[in-house]
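The complex is shown incomplete by one protein chain, all other protein chains being positioned as in the whole.
Right, subunit A next:
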């Protein structure tokens, strides 16, 4: 282990506190009761690890140590639906994004064709437009098409953001791969074979990171979900959680929900961190 300079240690400490303190704050809230949360000055750690919020949000009563009952949350139905729908939406968005984006980015990065620059600019323009600006047009369109409050409607909207953004990211990655298409043509491989069996294995880090980005976007997406599916059977987890702010204020249960919400992205990031690191290297092959 090389000796770290003090400046580096200070910078890392600030960075870690900066990013982890808010997480610590709501994690401790998830294990507290109302009185403890309201306490001032606040406690850094909960006095007892109280699991009632986690049980309550799934619709069950919880018997506390002193014999009193912590009642099931009124939001439980929405939370369960939201969890289920979030998994469906995120999986679908991730899968469809990758299926569309891999060939799209490959073609832009590695082949020449007519109107390539115009089409590429169109993709990049879609990245530059803030998703919220399309919210109202989408809403009126969706009312006419009957897509408000449906999962396919939400999936389509998520794709309008993930597809251009991930394409833009993967183009750069594909460009850095060695020119093995020429080798493949000499060997007589078809273009499809070259893409599927020669380029894709080389680009697996790029594809994995693309999948993570599409998944995280769909999993975290809040604005569209709030407007299009909140309160319907197609609600997603972030929209359902927002209920704890208005209809049924309960900071402990809100914190418990958020904790459950961040577990899947954290797992994804943890298991794919090798690929994330590899994306930062200029030459992806060596």
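The working rule: contacts are C-beta pairs under 8 Å (C-beta built on N, C-alpha and C of every residue); 3 or more make two chains touch, one makes a residue touch a chain; residues count from 1.
We take it that contacts and distances are computed from a predicted model.
Visitor: Identify the UniProt protein name of the omitted chain, choosing among "Dihydroxyacetone kinase subunit DhaK", "GntR family transcriptional regulator", "ABC transporter ATP-binding protein" or "Na+/H+ antiporter subunit C".
Guide: This omitted chain is identified in its UniProt record as "ABC transporter ATP-binding protein".
Visitor: From the list A:183, A:245 or A:267, which touches the chain that is not on show?
Guide: From the options A:183, A:245 or A:267, the contact with the absent chain belongs to A:183.
Visitor: Can you tell me which of A:27, A:198, A:227 or A:259 touches the chain that was removed from the display?
Guide: A:198
Visitor: What residue numbers in subunit A mark contact with the hidden partner chain?
Guide: Against the left-out chain, subunit A lists 178-180, 182-183, 185-189, 198, 201-202, 285-286.
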